[in-house]
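Removed from the display is one protein chain of the complex; every other protein chain stays in position.
We just call them A, B and C in the order they show up, numbering each chain from 1.
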Amino acid sequence: MSDVSAVKAALKSQVIETPSWGYGNSGTRFKVFAQPGVPRDPFEKMEDAAQVHAFTGVAPKVSLHIPWDKVADYAALTRHAEGLGLRIGAINSNVFQDDDFKLGSVTHPEAAVRRKATDHLLECVDVMDETGSPDLKLWFSDGTNYPGQDDIVARQDRLSEALTEVYERLGEDQRMLLEYKLFEPAFYTTDVPDWGTAYAHCLKLGPKAQVVVDTGHHAPGTNIEFIVALLLREGRLGAFDFNSRFYADDDLMVGAADPFQLFRIMHEVVKNGGLTSETNVNFMLDQCHNIEAKIPAVIRSVANVQEATAKALLVDGDALGAAQRSGDVLASNAVLMDAYNTDVRPLLAEVREEQGLGRDPFAAYLASGNQERIAAARVGGTQAGWGA
Amino acid sequence: MSDVSAVKAALKSQVIETPSWGYGNSGTRFKVFAQPGVPRDPFEKMEDAAQVHAFTGVAPKVSLHIPWDKVADYAALTRHAEGLGLRIGAINSNVFQDDDFKLGSVTHPEAAVRRKATDHLLECVDVMDETGSPDLKLWFSDGTNYPGQDDIVARQDRLSEALTEVYERLGEDQRMLLEYKLFEPAFYTTDVPDWGTAYAHCLKLGPKAQVVVDTGHHAPGTNIEFIVALLLREGRLGAFDFNSRFYADDDLMVGAADPFQLFRIMHEVVKNGGLTSETNVNFMLDQCHNIEAKIPAVIRSVANVQEATAKALLVDGDALGAAQRSGDVLASNAVLMDAYNTDVRPLLAEVREEQGLGRDPFAAYLASGNQERIAAARVGGTQAGWGA
Amino acid sequence: MSDVSAVKAALKSQVIETPSWGYGNSGTRFKVFAQPGVPRDPFEKMEDAAQVHAFTGVAPKVSLHIPWDKVADYAALTRHAEGLGLRIGAINSNVFQDDDFKLGSVTHPEAAVRRKATDHLLECVDVMDETGSPDLKLWFSDGTNYPGQDDIVARQDRLSEALTEVYERLGEDQRMLLEYKLFEPAFYTTDVPDWGTAYAHCLKLGPKAQVVVDTGHHAPGTNIEFIVALLLREGRLGAFDFNSRFYADDDLMVGAADPFQLFRIMHEVVKNGGLTSETNVNFMLDQCHNIEAKIPAVIRSVANVQEATAKALLVDGDALGAAQRSGDVLASNAVLMDAYNTDVRPLLAEVREEQGLGRDPFAAYLASGNQERIAAARVGGTQAGWGA
Partner (left out) sequence: MSDVSAVKAALKSQVIETPSWGYGNSGTRFKVFAQPGVPRDPFEKMEDAAQVHAFTGVAPKVSLHIPWDKVADYAALTRHAEGLGLRIGAINSNVFQDDDFKLGSVTHPEAAVRRKATDHLLECVDVMDETGSPDLKLWFSDGTNYPGQDDIVARQDRLSEALTEVYERLGEDQRMLLEYKLFEPAFYTTDVPDWGTAYAHCLKLGPKAQVVVDTGHHAPGTNIEFIVALLLREGRLGAFDFNSRFYADDDLMVGAADPFQLFRIMHEVVKNGGLTSETNVNFMLDQCHNIEAKIPAVIRSVANVQEATAKALLVDGDALGAAQRSGDVLASNAVLMDAYNTDVRPLLAEVREEQGLGRDPFAAYLASGNQERIAAARVGGTQAGWGA
């Protein structure tokens, strides 16, 4: 995409959805370190998300996580969000924290537990109705820790049954986003461990079922951009959960561990139409800011996705195609690297300026005094977190 | 399966297919170490495979690799095999050693190269016709080494086109076995890197297209038995390429690196009907005996598969199911481990004795003097190998 | 070791140390599932450990974890343990759960935090004095999550300083066991990530500093038995933390994921003198029984270590050495596999019977009614756990 104005227009129209839980406390099994100023309820989370949007201009949507964001009045929460310039994004179900779910939720050996789990998923569709959310995001921690613990195929059958019931409950403009993950918290089998399993279920469910690619959910060495390209080819890439990792599902800021990989992913997205509204890929963050300040970390993450997108948009597609067709390995690689090596921060600064925003959202936020303000104001109460 | 006679019957009816190239020289990119007595042509390879069958009783089929096993008269080779008590198994195509295939075969950017590659695949179907082989086994080394080198999606389109043409050429009783592999020799993208990609292509091709699981072709941490269970559930598990690995595609003797994993795989096979003739799973070896003597290594490998199968057959399915349904993690694991911890070598010795074979095929082969005989006889000529 | 009585004697003299925290609740960052009957204090943990020892006969030592096992009167706790036939094993320090340790403990940029951390380590030596514990076990979660976050070399300097101070505080018969871990909870650098780093520090500290090998703390593909052999060769293998894993630091029951690996490790231990009292290797468990019942899981784990040890003791060393010296790859591998494939459960049953124990400790424990007893008795109070 050689036309700078087209690049800028694409960057301005991009939407990056931030997760409500990214503003709360998080940690590892060893310790959750609390931070000053962390929100105490979903309404305060919206205020933090609004800060991110105010300084970046591309983050108007917020994912909710039920029950972490359970409120008595979803209409009120939605109005609160709208008042802040936001709208409700994906509804994330949680069937991993009830004591009944120790051995699984929708794949549990006992029918009563499966019923309870499926009912929660249906409840999430109710929340979609109430909030206008278009996406039901399903991640199942279901799996086993020991060989023999349960029947792999029987669990697939149970999974399929629950997914079918929930799929049928979806409204016209609602879709199901099915996430896969290699491991954790299950340590032997996970019931949806890879894109192939998620894809196979989506195929059987119908066109409203699509796959979520969480960039931290793969085995070492997996080529993620390949999966992205394949899912786009099949029309089944529903969303990203962006984050980064050096080891496992580290949930670090997206772009922090391997910015070149993020660029390669965005290159496949751009090349295969994934930025267009028709394709309707939801670009979500799913991160844990265990030791860094949360709002600026989300701002940094949004900027990292923007930078990778900008570089992907700068790839000279004609030159790349010509080099590829001629079998010139070094030349085709060079076209890609040329875009990657470009410093796109000035371009993004211009884009922001044209939108009436500060050139550097990270610095602008830090200068705004908000961080000090919330640290002072949000004293007392129970800070939001995972409740693990 | 608690009935010993049923277990024995299952073990007697198992068929393990051995690869012609397993009898030839192999090595790494650093060195191929030649061994005394290695066959000089496909006819001698058959004689070696016949030794394995003679001492194990379960290895009557031999996979061919074209062009490594190219002969002027396939009918003569087939008759030679039959005279030795063997029959021809899968025909393995080779589209990775022609100079034209440096940048790919059926996914190459140039149409002429793709035509050449597809023609080779069609030629392999001709060989199937001539030898009575039921299985066309396709492994593509196609991929790229550098980001940007070629278009991931365009390569899928080209792959799909070639597979479709070959699929349509298959006869009534012939099937296509599509193999996946994470990497090597391609080091950035591989065009069929995982079971999901192979499965997606097979689904579009039709029921005669099935997936091959090579146990050495996964990312670290991948749960292979999960994939096996899923493919059996979908009716798409066509074959195994058995071998073992500590690191990458090491191609060591099956069961040598992780015998418990092999048992877990065979447990899923047994549990999900994969041993029955209706399911028609082809249990192939695909190994490289770089430093160990080849015929005894194949015998050891066959025995290792038999031992894993025997243990899987000994799993007390009723007790396992009951423990699983009751959610007793330790008890269900214990049922599986009880079978695994059993020393099944006496049982297999009995099975062999009942078939008129020696109780220990490895020892019996070594005592037969064949190894010394072929070392003395096969002098001169060019030893078979990969020709890399 | 061909002499059965010698094998039995070795098995009877083995000591496996169990961790106090293995009897408490544990989980993942997603959820800790509570279990009935879990101890409420260190005294009850001792009672559970005593059960394991009563049924296995080889688990008379218990590791403590400070502050999880902090008590007002360590002499009383020690007497309680001794009354149950136990003694106190390693004292495990904990410098990862205080809010001050968010960015590190002994490697923290601030001197005051380092002082606090080192003081805790010194306090642990006090506990050693009070309990008669011979081993100070140090695991540092210290590290960074983001490139640039801190200076790698400066952190090594700080680590070295703290270790030196603590080492000098050790008494004549006390030693320091330094543990390494690839990652978690730190996700970019860990200050002691591998055996080489631990070894380098131990070398500088002196002979009372030795390395702990936790079997779940390595990168995928790492050959753990190689490290064990090397450390034994250098006289620096202080202890094991046994557990097993399919993915990361899963902390599953030892032997549950790869029993062949456990056998290979014990083979190196036996072969290189690691079972003798002179070598003084501490065979500890360090596991998390997230979903399975804890006492029977520890019993199972102890039995798994015993089975691997028994198999290692059965390796025919003379035959192995002869095959190795002759360069016979298949024969030397066969000697090892012969021992591994042996079902040693009858041998261990005999050993236990000779010690006046039940033949199957797992079944005997379940039949004892203890599990029901503690579930009924331990109601109210706060169950022990990690307090994360």
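We adopt the following convention: contacts are C-beta pairs under 8 Å (C-beta built on N, C-alpha and C of every residue); 3 or more make two chains touch, one makes a residue touch a chain.
Being a predicted model, the structure only gives us computed values, none of them experimental.
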Candidates C:L230, C:A349 or C:A375 - the one touching the absent chain: C:L230
Residue among C:Y23, C:W68, C:W195 or C:Y365 touching the omitted chain: C:W195
Selected from B:E184, B:E234, B:D328 or B:E350 as touching the chain missing from the view: B:E184
Touching residue (missing chain; options A:L170, A:A334, A:L357 or A:A375): A:A334
Residues from chain C at the interface with the omitted partner, ascending: 103, 109-110, 145-154, 156, 182-183, 188-190, 193-197, 199-200, 203, 218-223, 225-227, 229-230, 232-234, 260, 264, 268, 271-272, 320-321, 323-327, 329-330, 332-337
Those residues of chain B which, in the complete complex, touch the missing chain: 26-34, 96-97, 99, 101-103, 141, 145-147, 182-185, 187-188, 220, 245-248, 250, 252-253, 256-257, 290-292, 386, 388
Where the missing chain touches chain A, by residue: 220-221, 223, 246-247, 256-261, 291-293, 296-297, 300, 307, 329-330, 333-334, 340-343, 345, 362
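Methods note: only the chains that are shown with their structure count from here on.
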Rounded Å distance, chain A centre to chain C centre (Cα mean): 38
Where chain A touches two or more other chains at once, by residue number: 103, 145-147, 182-183, 188, 220
